[in-house]
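With one protein chain held back, the other chains of the complex are shown just where they sit.
Order of writing sets the chain letters: A, B, C and D. Residues in each chain are counted from 1.
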Amino acid sequence: MKPIWNDTKEYDLKSGKYVKIWQGPQHPGVTGNMSLELLLEGDEIKLLKTHVGYLHRGFEKLMERRKFINCFPIVCRICVPEPDTNEYLFAAAAEELSGIEIPERAKWIRALNLEMARLGATVMGLGGQAGSFGLGTIGQWAVAHRDFLLDSFEELTGGRIYHMYIVPGGVRYEIPEGFEGRLEKTLVKIEKLLSDIDKVMFNNAVFKSRSKGLARIPKDWIEPFGINGTTARASGVSYDVRKDHPYLIYDQLDFNVTTGTEGDVYARTELRREECLLSINLIRQILAKMPKSGPVRTFIPDIMHWKIPAGETYVRAESGRGEYGYYMVTDGSEYPQRVHVKGPSYTHAMSLLEKLAEGNTNADIFGIMVSLQTYPPEIER
Amino acid sequence: MDNFWTTLLYAFLSMFLIFNYGMLLGGVVYKIIARVHGRFGPPVWQPYVNLVKVMGVRTAISHGIMFWLGPVFRFAGGIGLFLFMPVVFGSVWMQNFSFSGDLLLVIYFIFFGQLGMALGAAESGHPYSPMGIMRGLAQVTVSEVPFALAVIALAAQHGTLSITEIVAAQQGGIANWNMITNPVATLAGMMAFLGMMMHAPFNLHLAPQEIPVGPPTEYHSNFLGYMQANRAFFASAKLILFMNLFFGGATNIPVLVGKTFTLYMFAVFVGVVNPRFTLENSIRWFIRIPTATGIIAVLLYTF
Amino acid sequence: MKELIERLRSKFNAKNIKEQRKNFVFITVEKKDLEGCVLYLKEFEGYGHLTLLTALDWIEKDQFELVYHLHNYSNKTDVSVKTFIDRKNPTMVSINNLWAGARVYEREIKELFGIDFPGCPRVNDPFALEGWHEIPPMRKDFDTKKYSEETYFPRPGRYTKDNVAQMEEQLYPVEAEVKNGIAETVRKK
Amino acid sequence: MTEVNNEENKIIKPDYCDPELFCTALPKEVPRMNNIIQKFYDWAQANSLWLLAFGTGCGSIEMRPLYTARYDISRYGIAPRPTPRQSNLFIISGYVSVKTLKRIIRSYEQMQNPKFVIGLGSCTINGGMYWDSYNTINRLDHYIPVDVYVAGCMPRPEALIAGFDELKKRIKEGRGEGANEYAKNFAWYKANQKKIIKDWDMPDYNW
Partner (left out) sequence: MSLKDIVSPFNAWKRAFEKPDTIVKPLSEREGSDLYRGFHINDIDKCIGCGSCEEICQNAAIDLVDVASVKAKPGDSGLRPLIDYGRCCWCALCVDICPTGSLGMSNDYTWISENSDDFRFIPGIDEKKWNRSEKGYRRSAESWLVDPNRQHMNEIEPDKRKKNFDEYAEGFTDEQAMAEAGRCLDCGICIQACPTHMDVPKYINAIRNKDLDEGLRIMYETNPMLEACGRICTAKCEDVCAVGHNGKPIAIRSLKRYIGDQTFKKKDEIMDLKPAASTGRKVGIIGGGPAGLTAAFYLRRFGHAVTLYEQHDKLGGMLKWGIPDYRLPADVLQREIDFILRQGVEVKYSVKVGKDISFDQLHKENDALFISVGAQIGSDMPIKGMETEGVYSGVEFLEKVAKGEKPFVGKEAVIVGGGNTAMDATRSSIRLGAKAKILYRRTEQEMPANREEIREAKEEGAELKILSTPTKIEKLPSGRLKIECLKMELGEPDKSGRRSPVPKEGSEFYIEADVCIMAIGQKVEPEFSETIGLKVTKWGTFEVHSDTLRSNDKVFAGGDCQTGPDDAIKAVAAGKKAAYFIDKQLRG
């Protein structure tokens, strides 16, 4: 039995039938800083190989020589559009292993923060998806609206891109006064944007003709390829960490997991719009149900020499792009023995994209990449 | 055409004017697009600054003679296209060179530039250039088909291949425009127009996302300057051509400006809100709808 | 979960069973049982999702540890199968035929830890690094700070002072001398 | 069970060194003209900065707001270009891994003579938070000449706009001579680059 992903075909480069080009890293049509090695026959992709490592910083190594408290500013750099998930997961893993309980209100604020980050990243992703097919207008709107959300972040956390707000033990700061009202205004703006995107992108003949049926992922690929997040849900697998392994306060929120059936680029994009609406809904729920006062942080014993007893754990959370996971092993010292970060698009960008690209045209490759939400920094770390 | 030199002088003058018009038009259109994006956009004179900038680049790399002939060809194509069209009908100095078969020449010139680019870009050795050229040529070719059909319908309608005469036939009010008298051909022609104006959905060949800017990938410095200048020419020449063919030409400069601007805005109007077609999609679309329309237009006038 | 653990214990001699959370268990098996164990979990127990595959360097024990983290979509449970392999000659069976995703993990581990997975496609291709000639960087005996300082032009002219030393110098030089002189005598054996 | 698929993949080797695609000539200094035309060109250069759309690091996340509606740098004549040939401004957006540095050098060398570099964020100045990483270079100015640095991690788009202003000032004053500096100190830069990039498998200069 040879699995579908292992049927390596051979192509004779000397025949003159094929062209090999390198797309990226210096190429606007590649998400982030990675490169694609394409073998083309005419415009059709025969073979694709992804090359990553342009953003390799050795996070896991760096964390091994940083104390626990010093790791939290660095983990958020793993995922730029949605750093908060990393902050949360690192904190959650450390808290679980050291047995620190965080205050109730901190949990709600963390969830709020995560949802805001997810919303921002997903809105930008929608814009990216439009841009990948040449519809720059949506891209312009989407990034601008994400920026409004970043303003809220700046107000809440003091940082624009890297928030460093979720710290082990809770969150750094109390929510500023009047924040809910200002956030609500942004949410209304984004809702309006989403309805506009509906009209311009989802009800667009050209967009539909390009994205429907493109890069379809059958349901039985989900497990062998390790697909998760919206990509899996678009193919009809209902797996959402928030629902299946509720963390923080997600079990107290009322929401449903939407799934698609088609599993193509259009379905994935549509599902992302649903994600945006869901995030907006959840943010409103959180703001309504959150305990109005209380501590937001517990003290970490011995901050400068925080030692976590030996142990290991894996914690996961749903980011905008799928399941994010941290595997942490401690040995009782001040430094983690090992932290392994599992980014949601880890397998998407390599094995899945390589498989999906075959037979599609060169022009569609960017659209496929964006729809898979591949993001290099979390792949190579 | 009593004095060749006077005509030549006039031609240069109109070329100068039309060049500036093209530059400004580009600037204005960017501003309008920017408004849809929700921003202000670059200043109107930005194309001039860009032009001076690229001309001022100190080094230039040539990949051989064909490489630098590319922009020259392209520039020649633009000028050629322009020079054989009456810009302002009835004006002495913006009449340009007109002769009885100039419509055919014009169609040729539309293509000419792309061909020249094909040679030059292929010389550059950058894989994206031939790819862009391949796509560009396919795009131009496929939009030439309905355009040619529309032109044939017009020629059949008016019994001439001279643009000046076609324009002349449309004078005397909007009812005489080919837009009204020959709506099917106009429809075909306008669809071809979308394909030629390098705006979405038919701009795959210079899409930055798919391949960086297409044919001009390797062009820089003054090469790029010529191409930019040509772009101003070429765009306005195309606008004038379509104005002449379907919308009754222009009898004075305000009308010229009004009509060409409107025409340009038509391409922009569609372009801003649509993604790009892939090449197959676009070819398929052109073969199907505009070409069919064109054939109907031709058939209507043949029978 | 209990029955599953029992089955794993009897079939694959699973040891070190640790239930980290309810529905999440760590087990350790012998190197030779590993492939059979994950295959069994995948095919018969529904653990069809390979969440992650990673390695740990236990330099004091002279061993590498490989962690195969599996997830079951239907009953939402996790099993983490671990195994230890020799650090001197690290090779491991490739499971790239079970999961497409595993190839990437194996490539990464090969590069960052130097653990070989014979049979995994492209396993010898560089993954994140290019032109790397040192020992694999994730190994514990690789000192990243030292490497960085030696390789990438550190900024000269930076200095820092110890506040204790500064105060000693400025405020109590004689006492500091006394203190140091005395401290020696006590340490002296 | 284990079906070993050990076929060596045939097309993976990147053939970097196709002599037809590279020119091995060394870069030349092209001195400034000392006249009013040069002033005019400087002005145009300053007001039409085409930056290379190469997101080398995390800073590229802040480039998107810059290009788009919220900050709209096109107002200042700045536009992204996808190809190094046409760009004259290279923004090194943050940390640079060794693998990326190689591509940065290639891209930089392909840019044409008046070319400018903005170093973004702590990482380009002195290593930033990756100061002890084995795979990120610490000080950008050892590998290519840098015109302007913008502090931050991430620098806000506003800071970057201020950086552009500073760069414009520098260009108008005629001090944006990074390309000539690179040509002049070519040996030094190249030695530094080669120290970092262990397997140097391309020509010394890719123009």
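Rule of thumb we're sticking to: a residue touches a chain if its C-beta (ideal position, glycine included) is under 8 Å from a C-beta of that chain, and two chains touch if they have at least 3 such contacts.
The structure displayed is predicted, hence computed values, not measured ones.
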Where does the absent chain make contact, in terms of the chains shown? A, B, C, D
Hidden-chain contact residue, picked from the options A:G158, A:G213, A:P309 or A:G359: A:G158
Contacting the left-out chain: of B:F12, B:F40 or B:F99, that is B:F40
Among A:P218, A:P295 or A:P309, which residue is in contact with the omitted chain in the full complex? A:P295
May I ask which residue of A:E174, A:D331 or A:E358 touches the chain that does not appear here? A:E174
Positions on subunit C where the hidden chain makes contact: 155, 158-164, 166-168, 170-172, 174-179, 181-183, 185-189
Absent-chain interface as seen on subunit B, which is shown: 32, 34-40, 269, 272-274
In subunit A, positions touching the absent partner: 66-67, 69-74, 137, 141, 144-145, 147, 151, 154-159, 162, 164, 172-174, 176, 196, 199-201, 203-205, 208-209, 295-297, 299-305
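Everything below uses one rule, namely that only the chains that are shown with their structure count from here on.
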Work out the mean Cα position per chain and let me know which chain is farthest from subunit B. C
Rounded Å distance between subunit A and subunit C, as computed from the means of their C-alpha atoms: 24
With centres defined as the mean C-alpha position, give me the subunit C-subunit D separation in Å. 35
Please list all residues of subunit D that touch 2 or more other chains. 3, 5, 7, 9, 12, 53, 68-70, 80, 82, 99, 132-136
Note the residues in subunit A that touch 2 or more other chains, in rising order. 2, 6, 8, 27-28, 53, 56, 58, 61-62, 65, 140-141, 144
Name the touching chain pairs, please: which are they? A-B, A-C, A-D, B-D, C-D
Residue ranges of subunit D touching subunit A (in the complex, touch as defined): 3, 5, 7, 9-12, 14, 52-58, 60-62, 64-65, 67-70, 80, 82, 84, 95, 97, 99-100, 103, 107, 129-130, 132-136, 153-154, 156
For subunit C, which residues are in contact with subunit A within the complex? 20-21, 24, 26, 48-52, 54, 56-57, 67, 69, 73, 76, 78, 80, 96-101, 103-104, 121, 126-130, 137-138, 140, 142, 144-145
The subunit A residues in contact with subunit B across the complex are 19, 21, 27-29, 43, 130-137, 140-141, 144, 200, 204, 206-207, 209-210, 361-366
